[in-house]
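One structure is given here, and the rest of the page talks about it.
All protein chains but one are shown in place.
Chain IDs A, B and C follow the sequence of writing; residue 1 opens each chain.
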Amino acid sequence: MTDNQLLLALYRDMRRIRSLEERVSEMFVRSETAGSMLHLSIGEESVAGVCRAMEAKDSFTTHHRGHGIFVARGAEPSRMLAEIAGKANGYCRGKGGSMHIADMGLGHLGANAIVGGGIAHAVGAALAYKRKKQKRVAVAFYGDGAMQQGILYESMNLAALWSLPVLFCCINNQYGMGTRVDRATANLAFDERARAFGLAGEIVDGSDVEQVHEAAERMLANARDGKPGLLVLTCYRFYGHARMDKSPYRDSAEEEQGRRRDPLQSARDKLIARKGAGAESLDALDAEIAAEMDNALEQAIAEHLPDIATMFEDVYAPDQPKPTPLRARLSAILSEMTR
Amino acid sequence: MTDNQLLLALYRDMRRIRSLEERVSEMFVRSETAGSMLHLSIGEESVAGVCRAMEAKDSFTTHHRGHGIFVARGAEPSRMLAEIAGKANGYCRGKGGSMHIADMGLGHLGANAIVGGGIAHAVGAALAYKRKKQKRVAVAFYGDGAMQQGILYESMNLAALWSLPVLFCCINNQYGMGTRVDRATANLAFDERARAFGLAGEIVDGSDVEQVHEAAERMLANARDGKPGLLVLTCYRFYGHARMDKSPYRDSAEEEQGRRRDPLQSARDKLIARKGAGAESLDALDAEIAAEMDNALEQAIAEHLPDIATMFEDVYAPDQPKPTPLRARLSAILSEMTR
Amino acid sequence: MSAVETTYREALRQALIDAMEQDPDIVVMGEEVGLYGGAYGVTKGMLEMFGPERILDTPISEPGFVGAAVGAAMSGLRPVVELMYVDFVGLVMDQLANQAAKIRYMFGGQIGVPMVLRSQGGTGRSAAAQHSQSLEAWMAHIPGLRVAMPATINDAYHLLRHALTLPDPVVFLEHKGLYTQKGMLDVSKPDGPWGKALVRRPGNDVTIVAYSKMVQESLIAADMLAAEGISAEVIDLRTLNPLDDATLVQSVRRTHRAIVVTEAHQTGGFSAELSARLHELCFDHLEEPVVRVAGEDIPIPVSPALERGSVPNAQLIAETGLWLVKRQAPGWAAE
Partner (left out) sequence: MSAVETTYREALRQALIDAMEQDPDIVVMGEEVGLYGGAYGVTKGMLEMFGPERILDTPISEPGFVGAAVGAAMSGLRPVVELMYVDFVGLVMDQLANQAAKIRYMFGGQIGVPMVLRSQGGTGRSAAAQHSQSLEAWMAHIPGLRVAMPATINDAYHLLRHALTLPDPVVFLEHKGLYTQKGMLDVSKPDGPWGKALVRRPGNDVTIVAYSKMVQESLIAADMLAAEGISAEVIDLRTLNPLDDATLVQSVRRTHRAIVVTEAHQTGGFSAELSARLHELCFDHLEEPVVRVAGEDIPIPVSPALERGSVPNAQLIAETGLWLVKRQAPGWAAE
């Protein structure tokens, strides 16, 4: 693949992410989502650089802002949106929702609503791969806020100590909810933290997807050889923390500047400048993707909600003792009465 | 104070630590301790260098191996031993024991049986001092094993972010139970971890109490000015993890070499070489301390055990609702029966 | 001073402000309590009022900052820590249960840990399995921790004020479904003393015991039951520790029937403690067993109808009451 072909592919990945997130937002406006805890990854599309550098057999865990990562790893948009809407055919049968999307088929070991909660799972997956002599890498995606969770450093130490095929990927979008990263962090050089724990550490410009891809490819190769690392993508969270947050804690000048760090726009500009693609063909691509996502949205909305009885399924494996529904318990107690 | 006077004082502190620990061991052999979870700090006596550099108003938290630190901070040996024996007049009324000795009067905010459990308390104490504009420092003492607990890094980040007067003091005795530090740690340069989190970091030779004292003085002064740091004392755990552990996981050659890193012996040699004290006067000092500790031991053993009813006290403050003893509850239920 | 209408959220906020004005040692700390004003807005505007020395935004380091609060509480401050969701308490149970709760005891009474850990739980926002739980049973099992769960606007204020005078650690659990509810607050008149359960509605045929949001569901259920000619007494527990079983016992010995309602999972929930105590202490006065109406023993699903179905509501409480008192089995009763 030439550089331009790669960049075009990455552009497509990123456009699909943004396009999907716009549909999530629209679905919320149309009151079709399950709840309002919707965290959009607009501005962070260059994670596609990491995702494309991964191999098909690699796996990953994500955080509450993980839609984009999963799209770039091959998610079916309609099933994602269905899950976000709490529908029966969503990735998790309408049980998990936006913050718990997972798909074992695509190596998605799960989004997580606990900040830092999924990081150690990637380490454990890597442990399994190493033990089973599979040449797979597990990638833990998470935000800058999770850089302050202790479990991350326990995980890093374990990964380095055991030479595990894992890549820690921090999406530093400058904010953890309303807290700018420098208000939560004494030393912003996150790469130093990685090195102090015996890992490789690199910080890359998240508005430059090629840079992200290049670093990810290198670090994934190292990880595959048992040299884990931390890759930090510096980017900007374009919108509020969750869909309804209007970010009153930051000013519009900052936002404007932040949104100039647009990985999508910069990829587009480069493609045109490098004659990798014409503006019209990119417009056509965008339109094609928009149609795909519109379609997915309508499909998700048309899907049906889960049957209430399914609520008792999946607590344990199907062949195992199940939870007793409350009404069954009450019946057992109270029907005694009418003796 | 001249260098020699200081070293003599430190020698005395260290001898008192070792002498006390020997009595703990003896008390165990005499079956007079409450349980066998007794962690001796022999080999780590140079913590006295940190303790003596602290001011009277400074406070500290310790870990399960904290006897020595407390002795160097002014503990009454007989009350310590009484607590270790579970006696009524022990520092904690026989409720805490070896792993939970504390004394608010001497600024001892508590030993802790959870590895890493007390570290954040020192950070919180420092927060209180800062807010109350008291020029006090809180010192968190803990072992190399706790360097792998996530809460330490959360605590370091908080301390650095808030510029708190706290000193992290890691006693690296090379072992966490049977695990040598290099089997638990990917990168042994713990000072790098501190710096990566925005703190000062220094590693000093724990067999040289003067070096420990010098570094501690400097780092405590910085901490007092809101520049927290991590001071690592490299030393060797002379004996087993707990009193009964015979350390089958390490060989005697290693132990022999480790025990050559004896801060007490090296202080003694230096004192004699520098004419800070003669061998006889040191012997006399040792004998005086031995007598003090023998005395403390006999006193502790002679003390009485707590009254069983005291068990219901101190769960809550004295003026607050108390727990209902089980027998009182049973009485309330069963005496109804004899209606 | 007389009562004014306000919200649960505002009442909590007012309690914090009034307490902080009186006690300079109170500091508020937690994620987003300052600039953001609290994830649920309870601390809105307080950073401006009290400054960053007393309203501390923390990094996302729950064990670290709860641990720091413990140390601060031992050193002259009275921290109010906000844990954004009670679901995160799994990260801090060591600091809560092994440290805060036991320090006074382990240290032989030398010192206490006067801190308040505020958090919120419950369903109602399709926030899924890790943001919708009711985990009070964990804390209520640990000696040394007081646990308060206000159901009313007036209690939100007064229980929090009282918690902020106590010498021991208090876990103060709000409900995400109550913040916007309106009601009367009289800052000069608590609903009742700390540690006392209150009869929120008197009745004779059955006692319904609840706390937090389930008090409201129980009151609606009592209305429904009244329409069926059943007089239900509704008792609000208010605090789980101290636990006022005397008030419950008094009621149940009179009504001879009881339902205990919690949003938390039934198995191993605090409803079991209440049921056990009532049976132990009212056995000879009971016509029928005390019945628990509680959350299903399943993680909370995200899809709204499933989420709603996983926890009790007024209808279910009323149906249970009707069955218990009048032996009218509901439609879902198994033959």
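Here is the rule we go by: a residue touches a chain if its C-beta (ideal position, glycine included) is under 8 Å from a C-beta of that chain, and two chains touch if they have at least 3 such contacts.
Fair warning: this is a prediction, and the values are worked out from it, not measured in the lab.
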Where the missing chain makes contact, among the chains that are shown: A, B, C
Per the touch definition above, residue among A:33, A:62 or A:157 touching the missing chain: A:157
From A:35, A:77, A:117 or A:276, residue that would touch the chain that is not displayed: A:117
Residue numbers in chain A that touch the chain omitted from display: 59, 61, 90-96, 100, 102-104, 109-110, 112, 114, 117-129, 131-132, 138, 150-151, 154-155, 157-158, 161-162, 313-321, 323, 329, 332-333, 336, 339
Chain C, residues in touch with the chain not shown (by the definition above): 63, 87-98, 101-102, 105-106, 128-130, 135, 137-138, 140-144, 241, 243, 264-265, 267-273, 275-276, 279-281, 283, 286, 288-292, 297-299, 301
Chain B residues that touch the omitted chain in the full complex: 33-37, 86-87, 94-100, 112-117, 145-146, 148-150, 176-179, 183-185, 249, 305-306, 308, 310-312, 315, 323-335, 337-338
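The rule we apply is simple: only the chains that are shown with their structure count from here on.
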From chain B, the most remote chain by mean C-alpha position: A
Chain A and chain C, separation of their C-alpha mean positions in angstrom: 34
Rounded Å distance between chain A and chain B, as computed from the means of their C-alpha atoms: 44
Residue list for chain C, restricted to those that touch at least two other chains: 58-59, 61, 63-64
Of all residues in chain A, the ones touching two or more other chains: 148-150, 184-185
